[in-house]
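For this depiction, one protein chain was excluded, whereas all remaining protein chains were kept in their positions.
Let's look at chain A:
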Amino acid sequence: MRIATAKETYIADEGLLTTRTQRAWMIVLALVLVLAPFVLNAYWLYLACLVAINVASATGLNILTGYTGLVSLGQAAFMAVGAYAVAFLDGHLGTPFLLNIFAAGLVAAAVGVLVGVPSLRVKGLYLAIATIAASFILHFVFTNWVSVTGGMSGVNVAPARLFGIELASPFALYFVIVPITALMVLAAANLFRTRIGRAFIAIRDRDISAEVLGIPLLQYKLMSFALSSFYAGVAGGMWAYFFRVVTPESFPFATSIFFLAAVIVGGLGTILGPILGAAFMTLVPELLKYVVEWLGPVFPNAGAALSPVRTIVFGALIIFFLVFEPQGLAEIVRRIRRFFHLWPFKT
């Protein structure tokens, strides 16, 4: 049961974690994240890094789509911009790892602002179409600006180096990628405790009255685009160091849909949503692979027959969540929390 949560100061009342239980869970999560690489095998570590990268990008998209209400299908293209920026900086200028990641974010943010310009005039589906158009233009640039992007064959990225240590394995990269993602999630959570985060939500809920309250719409919409694509750029930068090769096909258009689905399945407009959504979307296909393997002895030839079924089951799961949990996975967590607020006294 939740008791003794009354606060004596406003600062305590407006904290990110307001109950002892929340704090305890956060410590457990931190411990699990720190210890995981020593327990997991290479394959699962690879997946963990991939989840972390996807969480960073999904959190960015959530700022734009979930909180500001601007639907974007350009997230993959912004990630690609970040990945190419890292490849270029690392290959041509040899600048240090963390700087490259940061610069990747800034370059993507600049591109994001450009793509966001139509958002003052168009909303909803129309804006989504505009961002699709932008991703195809960017794809064209990636394929044809050969001197920077290497054209269709792409560019190779040397292993990241930090403080003289080469970060080539998922084990080493894990200790860089996960903290960066954690920081980005924390920053997003902070943002929505301040006037800028509130302004984003105001624009989503009712843009006309937001304007009367003194929120300049264009400036804030562009800021949301910039921030969202900054997150995508950083995620793309980490992706580039992780996979060490960037081609125009590294970030197909389907990846943008992947992120939009992750944010929706996880829960639009919540901090937890994109984390759960990205983990779900990344891990469930892998888990289904295991299920298929287990079914092998029961159904001979299961691999060949069930692989296509895996995709269908994955799609069906997404539809299942949209229908039965339209608020997303985050709502399930909230419901469990509410249950324990009163437990064991059921009302």
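The criterion applied here is as follows: contacts are C-beta pairs under 8 Å (C-beta built on N, C-alpha and C of every residue); 3 or more make two chains touch, one makes a residue touch a chain; residues count from 1.
Convention: contacts and distances are computed from a predicted model.
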item: Per UniProt, the name of the complex member that is left out, chosen from "Carbon-monoxide dehydrogenase small subunit", "ABC transporter ATP-binding protein", "ATPase" or "NADH-quinone oxidoreductase subunit N"; value: "ABC transporter ATP-binding protein"
item: Selected from A:G60, A:G269 or A:G328 as touching the chain missing from the view; value: A:G269
item: Touch with the omitted chain, as defined above, among A:A110, A:A133, A:I201 or A:L295; value: A:I201
item: Sole contact to the chain not displayed, among A:R193, A:K289 or A:H341; value: A:R193
item: Among A:V157, A:L227, A:L276 or A:V292, residue touching the chain not depicted; value: A:L227
item: Interface with the unshown chain - residue positions in chain A; value: 10-11, 13-14, 187-188, 190-191, 193-199, 201-202, 204-206, 208-216, 223, 227, 269
